[in-house]
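With one protein chain withheld, the remaining protein chains of the complex are depicted in position.
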Amino acid sequence: MILNEEQQMLADLSERLFADKASVDTLRAIRGGRHDADYDTALWQAMVESGLTGILVPEAHGGMDFGLVSAGLVARETGRRLALTPFLSTAVLGAIAIGRAGHAEQQKQWLGPIAEGSLIVALAIDETGKHRPERVATQANAEGDAVTISGEKTLVVDGPNAGLFVVSAMHDGKPALFAVEAADSGVTVNAVTSIDTRSMANVRFDNAKAQRLDANDNAFDDVLNAGRAMLAMELVGLSRAVFERTLTYLTERKQFGLRIGAFQALQHRAAHLSVEIEISEAMAFQALAAFDAGAADATQQILAAKARAADTARLAAAEGVQMHGGMGMTDEFDIGFFMKRARAASELLGDANFCTERFAQAKGY
Amino acid sequence: MILNEEQQMLADLSERLFADKASVDTLRAIRGGRHDADYDTALWQAMVESGLTGILVPEAHGGMDFGLVSAGLVARETGRRLALTPFLSTAVLGAIAIGRAGHAEQQKQWLGPIAEGSLIVALAIDETGKHRPERVATQANAEGDAVTISGEKTLVVDGPNAGLFVVSAMHDGKPALFAVEAADSGVTVNAVTSIDTRSMANVRFDNAKAQRLDANDNAFDDVLNAGRAMLAMELVGLSRAVFERTLTYLTERKQFGLRIGAFQALQHRAAHLSVEIEISEAMAFQALAAFDAGAADATQQILAAKARAADTARLAAAEGVQMHGGMGMTDEFDIGFFMKRARAASELLGDANFCTERFAQAKGY
Amino acid sequence: MSDLEEFRAEVRTWLEDNCPEEMRQPLASDAEHVWGGRKWEFSSDAQRVWFDRMVGKGWTAPAWPKEYGGGGMSADEHDVFKSEMNRINARSPVSNFGFWMLGPALLKFGSEEQKREHLPEIARGEIRWCQGYSEPNAGSDLASLKTSAEIDGDNFVVNGRKIWTSYADRADKMFCLVRTDPDAKKQAGISFILLDMDTPGVSTRPIQLISGESPFCETFFDDVRVPRANLVGEMNQGWTIAKYLLTHERDNIGGEPPGLLKGRDLAQMALEAVGADDQGRLDDPMLRADIARLEIDAMAFRALVEQTRAKAEAGEGVGARSAMLKYYGTELNKRRYNLMMDAMGGLGLEWESEQTGGGRYAREWLRSKGNSIEGGTSEIMLGIISSAVLELPKG
Partner (left out) sequence: MSDLEEFRAEVRTWLEDNCPEEMRQPLASDAEHVWGGRKWEFSSDAQRVWFDRMVGKGWTAPAWPKEYGGGGMSADEHDVFKSEMNRINARSPVSNFGFWMLGPALLKFGSEEQKREHLPEIARGEIRWCQGYSEPNAGSDLASLKTSAEIDGDNFVVNGRKIWTSYADRADKMFCLVRTDPDAKKQAGISFILLDMDTPGVSTRPIQLISGESPFCETFFDDVRVPRANLVGEMNQGWTIAKYLLTHERDNIGGEPPGLLKGRDLAQMALEAVGADDQGRLDDPMLRADIARLEIDAMAFRALVEQTRAKAEAGEGVGARSAMLKYYGTELNKRRYNLMMDAMGGLGLEWESEQTGGGRYAREWLRSKGNSIEGGTSEIMLGIISSAVLELPKG
């Protein structure tokens, strides 16, 4: 696919905005506790002002109502600039969950604040280290109209700042989605310091008051698909960025009297990597477009995109560190941040093995 | 492990014998039907005269009673020289099957002829394209003392020349080994032209008269292990040979004004391949020694050796063809023969996936 | 109805009426491909009927101008035409190097006379062309070719040897790179000429491949006299045309695999050959994973091919990026054939049996090994990407 005019404008806007506002310095400040929050608040504010927080929110609720392709253009920049914002959790996962699974009243209550940037939403679905969305021990208990949920969730991205959790819990014998306000007394949030400084938490729900999000049977799949699609774009963006830095280093660094980019063994590896990146990006865009078009094989395409983007990013980061030699091992160089983020983004919502396994299942073998 | 004096002598003997007698010309003649048999009869005769056919036969039956390490030294030469002889089927699989599973009378009847080179034995165990030794449809039927077997076998190496078949058939609900004389009227042998010109057949047994080979409960595993171990050595030998030829080509062929072996990208690939070959060879020798020592983990080691040798040989052959460029694609160059043989030897008695799968099972995960 | 829709309707009706049922079946083997040329013999009536009808319409070369025997279609019409052909799986009525390679080169670099002489006879399938590029000691270093063409009056006198000429033994004419200035360095001093394979002094020898087939030949030139009028483009400027065609050739690589795997589902083949476990999964978890990874990579690669095509249609140059497609597409195809062999097991070891169609698994697998060599090796492609796309420093 090629971007249409609207998408191209958004791509340019995002690139400028992130080039302008996002920086590894902020990441370092957040890591060192020298920032006013555990995410880049100034960047987030700029994104709110540009309307990017409402990118997937219907116009009726103050959003732009664009598609995943457009959101992916933003996600790509977050990966490229190592930006720390609640974009994935709120503008994508939150907007899709409430927008597709929420009833009119719920949409009215939460979509506006998402678009306005006054509400951060966090998805709480995993309970073990490996993403297995069907394995849910958290229980939903209904008493009359009131529902409460109890259970423990891990890998809750942006959990420390969330005003609202979208939680999976067993209901009538199968996992379903619920909304829980963070202010509820049954909610305990334990922040986790993560490898890539992404805001993360373990969250416990003790008879927390919940609302079902059941306006749409496929919404859970839609949420997972959208999340994986965004992570694929994030991984593509960071692959490109780490590769660009590596190319620059290859062009500048001298060893044995030559610029190291002149060594053919490195050239061939760089060339191979560049092809992998192009292919993963093309796959990711195609998968996002398939989601937007409601294509029958959108899930397969997104699984393929996430699996491939994860492998590509990990290769790009590994080659980046190795080709930077000792310098690549130092915290002073930024290259290690890409390796850490590639690891986290690969793991979240299903690693390459998970996605490949599901892909094979979906294909029927 | 390092070779002991006896083994080193045998290694030297084999190397000289094969260097002297084995040649790709003979392979080409056999392939073209311009030889007196579908295997290298002159080489086989020389092996008989050197006692190599009795390498695993007890001294009491006229053999040398050496171990698998010694037999592996011969197998390595067969791979290296692309030799076509019934060594694997007769001197290894036949000798182990009769030697370990046969009763005194059976040993007396067949081991001598194996050592003397007057009997060719073929193992008939597979029934589908993929090696699955537990999946046996062939049935053994006992009537009093007489046993007959019925079923169809494929991938029977040296089947066209065999005087005796060692056949797996279901007996009391599990696979067991039987001996069937090729002269029996219930035996039909259909020769198969194989990719690497290895003598091969599909064999049908219709109520063929059979004798049980049940002197030892573990004999079937021993036969499979010994066969896989030999194939590993064959694959190591051919990896070395194809790599030597490739190195020679890299050193001689010029492109862009340089010998192509001076191109760093090819150098690094060649260096990597050389390490793979060293490792696979060390693994194979260690596995053979483990078998000889009756080590508890001999099966695991042999599975590892076969899996690794297969992957290494296929890499060596692929790199060989690619680095030879267009010349590597021509039948005139010998390089393609190594690729074909690597494919066949990898497949027989379990490919790398099969061996790796069994390895994981044996390790308990 | 727009003009294009009207055009589509016309094409559809005509194809429905005129494409024989037999010509809507996939090729069972390379042998069923219609190459055309002086010596061509059709293997069936359907082949001949389809050929005659398409030649009659000028649709063997749909996008060439009508005055040169083509169909005169616009780019949009050509797309419509291709999609309609695909819709009914219509086979190509005739095709050879004249269509893919020489035609585009002549349209771009040929003189008016050359166009009028050669294009119509290509379009009519009367002449089968082959390509004389590689030489035994040039290989990937094409520019170091040595076959010489010296001027003698109105003729070139050609001496030397070409290799890897596809089906030179069955072709009528050859387009050929020759050295016309022995003193010039490398690329300079090379010219692009046309010659008839029946000219005295031309001889060919088929090369047998490891797959057993002989699609390529060596071609020998011994004082072969070629009219100077057969020079295409400028004297000593043949490298420009060669480069144009190399890129063009690469564009044609990297699509669907040919042969046995064309349009067939590898996973399905594997399920049939290997069997399924009790959950319906391919009963070899590692092969299953390898196939899934291959399918993901193939789907992703197609996404890049599509994107590249779309960009090209939107006017963005593809340039050296075609090397990316050539590199990855051919490596992918080799992986695909390796997995097919893994799945087929023993059947893959049979070289001549009936149940394998004469050892097709093995032969096509072996043939696929050449994909990353012909048309520029993978190493050459990586070098092009490295210098022309990534702009890494020279060694």
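As written, the chains take the letters A, B and C, and residue 1 is the first residue of each chain.
In this text, contacts are C-beta pairs under 8 Å (C-beta built on N, C-alpha and C of every residue); 3 or more make two chains touch, one makes a residue touch a chain.
The shown structure was predicted, so the numbers you read here are calculated from the model rather than taken from an experiment.
> Quick one: jot down which shown chains the absent chain touches.
Counted over the whole complex, the chain not pictured touches A, B, C.
> Going by the contact rule already stated, which one of B:Gln7, B:Ser168 or B:Gln301 would touch the omitted chain in the full complex?
Result: among the candidates, B:Gln301 touches the missing chain.
> Write down which of A:Ser118, A:Thr193, A:Asn218 or A:Thr248 is the residue touching the left-out chain.
A:Thr193
> Looking beyond the chains shown, say which of A:Glu105, A:Asp172, A:Asp217 or A:Glu332 touches the absent one.
Counting the whole complex, the residue in contact with the absent chain is A:Glu332.
> In terms of residues, what is the contact footprint of the unshown chain on chain A?
126, 128-131, 154-155, 192-196, 200, 253-256, 263-266, 314, 318, 321-322, 325-326, 328-332, 335-336, 339-340, 343-344, 347, 351, 353-354, 356-357
> Over the whole complex, note the residues of chain C touching the chain we left out.
Residues of chain C in contact with the hidden chain: 285-286, 288-289, 395.
> I need the residue numbers on chain B that touch the omitted chain, in ascending order.
Listed in rising order, the touching residues are 1-2, 247, 250-251, 258-259, 261-264, 267-268, 270-272, 274-275, 278-280, 282-283, 285-286, 301, 303-305, 307-308, 356-357, 359-361, 363-365.
Operating definition for what follows: only the chains that are shown with their structure count from here on.
> Can you figure out the chain closest to the middle, judged by Cα centres?
Chain C is the most central one.
> From the C-alpha centre of chain B to that of chain C, how far is it in Å?
Result: the chain centres lie 40 Å from each other.
> Determine the centre-to-centre distance between chain A and chain C, using the mean Cα coordinates as centres, and give it in whole Å.
A distance of 43 Å separates the two centres.
> Could you tell me which residues belong to chain A and also touch two or more other chains?
263-264, 267-268
> Counting only residues that touch at least two other chains, what does the list for chain C look like?
Answer for chain C, listing residues that touch two or more other chains: 379, 382, 395.
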